[in-house]
Every structure is written in structure tokens, then in C-alpha cells.
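Missing here is one protein chain; the remaining ones are kept as they sit in the complex.
Each chain carries a letter (A, B and C) given by its place in the written order, and its residues are counted from 1.
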């Protein structure tokens, strides 16, 4: 449906992340190889962290990313050590800025590839499950935004994996109550500006693709002559819907029904199991 | 907040309605005289009826009306005998097509000038009062759209004045439960493609302005030499947020807390009183 | 680069033309089969003739056609017996309404698939060749618009095939003076609201595809049971960048270096040869 990229590491010019790679996200907006749709032209968004005293910035546009001049300008002038970027292929929802990922709440960002099955039927129940204090913040009409606020309601800011497991549990329970066979299809990334949590899961156990980049120290051993890998901070990590190029050994598929944590020190990968509501 | 116009009568080129009058709606988008805001530049919309076998058409844009070339093109090529037009001044909500009036459901159109007081606080309760079967149709974030679906829930298609009275009753009850002093401020127009119902009301009894045009036969007597009035169908009627010109005798203020019906035969005007929920 | 469609015949709802066919132009905006680019998402435009006392209407948008709600609305409410429609894939020029086809001058429309080779280098000379009285009407930055005004300068309104032959002659002469190997690649359609002229030509003799629909009386013989063909006016004709479906016998390739005329009575097809400037 969509394509996304999450970056954490050495401060990088957003241009180097979005435009420079061989099979960049901008290229994927026009010619995705692994996506359910080859074209992701229904708007895009980026989110990035700068001044730590402020919430992350977001830039949302309803234009296709491939020809958006403002994105190119900004990408050439903004550096960040934590960037989320997303190109959208709408499954019918309106093309409007409030439907563009990443979504933001306080210092958190959230983006998603996939869908909540038959969302038109389950939307009301899912929105009702959102905490009333958070409800007024929902601005758009996407399944993703409701999913985010559901996760926030269920503790995202305290324990992201547990909150996402509970939110998926609610989505599956509500979906099944409405007769939806496969209530969720998802790769999701979320961050608080420090760590990134990335999830790959689907009710049918046939999830959209997700890849993470090989650790920089391993890349240095594989490619001792590549100056880029010498420069990068060892903590640098990319998580992407599809690889940004074809460098052997550089990309690793995230297994079905797992989630990963990109954090200071060793990154982690764990099984992901939805938690049904009590 | 906004400015609107409802027209019923002889088929008219939309251009003649929107651009030709001295103080046209397009002029009001840039220089409103009577509005709470002088500029109504946060998008616009038109709705019109054509082929009776189809629902009305709507055209929504997030650009200011005064310089929108597509609107000018369409206005010069589309004629209709029932037209709604609206220029928006947002009170904070997102500028997106799904927030542009008129809103449509089946063969009905709805538009509004004013606001639901403190909507952020009452939004969830008001949306919950919308029938679950209608809930998924809500696409934007405006108070107006929720008001429309509330009225539909409460019988708009069967008895518009009663349904609007009930919807306003719910809005006032919910608002007061949340401590809102003046829960609603409104001039509203709605139509099924045959008749138009227009309401002027506010909880504080100090409503936004609303005018209706003098009956064509009276205008003919007042201005026997004006060829326009000779041509117009006697049933022709305009309802507007503010007069489109300064012709003496041509415009009549709608009284506080009343509603009017534009229909075949004699039009009517009645007192409007909200009906509190049981 | 782009995809276009020209229709002349029985009055048709634009929706039936743009959305209903199996491989419709809207479908081609997302998944072109024969185009140089598979995605034509850099805006679109339609032009149509209504009231004969007025110039044709044009509707231009910078959004991709596949998800444009206003286009869908208008298409469902506007009928015409002569329609031009175009989906754009920019080769670098700005995405703005003034770069969207069809272009209009007086009662004429003009649209193009292809490009003027190395236009950045030849632009000034080509614009200088435009009549000074027409020059101020050029609003955008496309090669196509300059081509149109060049053809107007060289007599389009009097003798379209001759004027286009002269304009292409100028483009080739100017291009070659600037060292451009293949100065033009084109399929072009133009109309005065009565007849349509369609051209297929390229300096390298390897032109973009162009098809015209089979004459309605032939289609009736081929498909005696198809009610659509019984209804259509015998003069009905479609010219398209690529076929709208796979119906055997329904589509005919326009030969290399030819132009066709769709007109009352028998349509014509002739060789096309550029005329070099004296």
C-alpha cells in the first residue's frame, strides 16, 4: 500500500536518505518493486527530530513525492539523526495532509504500511476504544491514525511493544466481531525520538515486507574499502519497506510476526504476539 | 466565519450567481462586510442539481475562491435550478476538501455558517450520537459535518425542521453538559433537491446574519423596468449570508430564531425552537 | 510521457469516457501499458464544448487523476459531444495548472504527448517565433504550449495541417541549429469545436503510439449484438494514445508520419511532412 523508511544514526542530510540511494524511497514512490502497488503517489510525509526541547517536525504533502520541489529543497537543507519518511498509496481514503504519515503525538511519531481490514465497518468501535482525552486529536480518516491513538490509549508511551500488542489485539477482536477474516496487515514503525520500534505482523501471517540494514561494524568487515561505512556511526540503522539498493549482505528481512528495537547499544528482535482484550 | 448562498429558481449559469452580482459571494470571499471575519479564504465549495436520476454534484477546493480558475471555468459552463455555494473561514480546523461545504448524503446537501461551541470537547459525544450506519461516512473534522450527520440520524430526510430542532437540542444538551456557555451559532441551509430549508439560530440569541430575496412578483412591481425581474421564474429565491447588492427592497433579514422553507407555491417562515433530547 | 484521448460524437457523459472503459484513461494514469512512462501522475486536464456561444471549458489539476474527487464529480455531471482529456507525466517542468493540457486559445484546444528535444536550449528562439500579439498568452513553461502558440502564429485557425507542418518545420530547424539530434517527438490533437486533427510524427521516425476507433457502422457489423454500437451516432470517433480495451477490430494504429481529420462525413488520413521555414 505504502512504502516507508526509518533512520537512526549519524546526523544525515535528508536528501542523502531520500534521494541518493539507488532504489531510494523517492524512486519507490514511482516504481516500487515489492509493494502491493507499484505507485505510491497519494501524498507523502517526513518527520524528523532536531532541537530536543521541541516535538519532532512533520512535513506532509498531498502531491506525489517524486516531483515535489519543496521536499527536495527541505531535504537538501535539513539534517537529523532520526528520520521517518513515508510515501502513500491510498486504498480509498481522501488525499489530504491529515491522512499523511508519519502521525505525531507529543514527541512520538508513527507510520504504517498495510491496513485495518474493512475499516469502514470497524471504525466506529475502534475510535470508541480511543481514550476520550485523545479522541479530539484525531484529524484524518485513516485506519493508521486510529491505530496510533489506540496504541497511545493502551500505553504506547510506557511500553511500546506491549501497547502495540494490545492495540492489535483490540483490532483483531473488533474485526472478528464484525466478521472480518483478516483484521490487520501491518508493518509499523514508532519512535519517541530515542529508540525506534518496528513491527511486522498480519492476521493472515503473510505480512508486507520489512528489512533492516546490517550493523555498521559488520558492513565495515564486508566492505573494508567502502568509505561510507567507515564514516557512519556504529549505531546507524535503517529500517525499510524494501531495500534501498542491491548491496549483498546489507539488508536483512525482518521475520514474520516479530518486532525489532533500534536503541543505544545492541539492537533487539523479538517475537510479536497480539494480546486479546480481557 | 463563512459566507454562503442558496439559490432556487429559473436555471441559472453559476457564473451569474457567483461572479456577476455587485457584492457577489466571490467578492465576499475577499471582502465580507457582515461576517465575523472579513476574509473567507480557507477553501470553498459548490453543490448543484442536474440530472434528476443522480445525486447532486459537489466541487470542493482548498484554494481561496477569489482566484480559483477551475471554479471560474465551471461556473461559466454549468447551469442549474438549485445551487448551494459556500466560502470558508476556518476557525482552526484543517484546510482540506473533506472540510469544505456543502456536505452531501444521498440527494441531500447541507451547509453552515457559525460553529459548535468548544467542539473539541464535545466532538466525541456528538459523533457517538450519530447512527452507526452513518458514522463511516464522516470524512472530515468539522463541527458542521457532524451536525449534518446528527440531523440525518434524527430524521432530516423525513422532517427537516423537526430533525434540525432535535439535533440542535442534542448539541445544546451535550455542550451544556461540558460547560459550554453558548453551544451553537448557526445559519444553516439544507435541501433535498426540491425544497430548501434555511435556519437562523444561536444559543445566545445573537445569530449570524441571514437574508432572503424578495419574491419576484413584488420585485417586478417595485422595478417594472428591470428586465431581469421580468425573465425570472416567479418561484426564484436566493438565501444569503449577506445581501449581494444594495437594491432597495430586494433583501429581507431572516428574524432571529426562525427558519424558512423555499418550495413550490408560497414560501414559509416559522419560529425555530430546539427540542431537547428526552 | 503522457496519455490523451479525443472524443467526438454522440453527447457522452465524461464519466463514461474517462472511467468506464476497461483500460480507461484514468487507469492509464496509474498503469500505462504503451507509454514511455507507466505512471502519468503529474496533473491532468480536460476540455469540453458545451454552449456553442462560449469557448470550450477547461479543467486543470496538479493532482494525479486516479484519485481526484472533483474530476469524478464533474465527470458524472457533464456531457459533451467533443471532449479532450490528458494525463501528464512531466519530463522535469513544474507541476502547475498552467502546464496542464489541453491548452486553449479562443475556441481551439490543443494537447500533446511527446516533447520538443532539448527545449531548454531552444525555448527562447521558439518563443521569439511566436507572434508578439499572442506572446502574452503563454502562461506556463511547457514545450507543448509554445508549440501551440507557434502553430497559431503560423495559421492554425485557417489551415491546421499546414500550420502544424510549418510549426514542426520551425521546431526542427531551430533544434538542428542548436545541435539537437531529434528535435520533436509528438502525437498532437487539436480542435476548433467542430473537427479534430490528430498528428503522429517524430524527427527520428519512431513516434509515440496513436490509435483511432473503428467507424461505428463497421463496429455494428462486427458486433451486431452490442447495444452500445447501435446507440452511438455513426460519426462517433475516439483517438487515443493507447487503446481503451482489447476489443478485436475496435482500434487501428495511426501510421507513422500521418495525420487524421475527424469531421462530419468521411474522416480522412493523410501523410504528414514538416515544412521547413523559408
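Just so it is clear, contacts are C-beta pairs under 8 Å (C-beta built on N, C-alpha and C of every residue); 3 or more make two chains touch, one makes a residue touch a chain.
The structure displayed is predicted, hence computed values, not measured ones.
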item: Residue of A:34, A:57 or A:247 touching the missing chain in the full complex; value: A:57
item: Absent-chain contact - pick from C:10, C:91, C:141 or C:263; value: C:141
item: Options A:73, A:159, A:217 or A:268, residue touching the unrepresented chain; value: A:73
item: Full-complex contact with the absent chain, from C:10, C:38, C:96 or C:218; value: C:96
item: Chain A, residues in touch with the chain not shown (by the definition above); value: 48, 50-51, 54, 57-61, 69-70, 73-74, 76-78, 97
item: Chain not shown, touching residues in chain B; value: 30-31, 38-39, 41-42, 62-64, 67, 69, 90, 94-95
item: Absent chain, residues of chain C that touch it; value: 94, 96-98, 120-121, 123-124, 127-128, 132, 135-136, 139-141
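Definition applied: only the chains that are shown with their structure count from here on.
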item: Separation of mean Cα positions, chain C and chain B [Å, integer]; value: 40
item: Chain B, residues touching no fewer than two other chains; value: 97
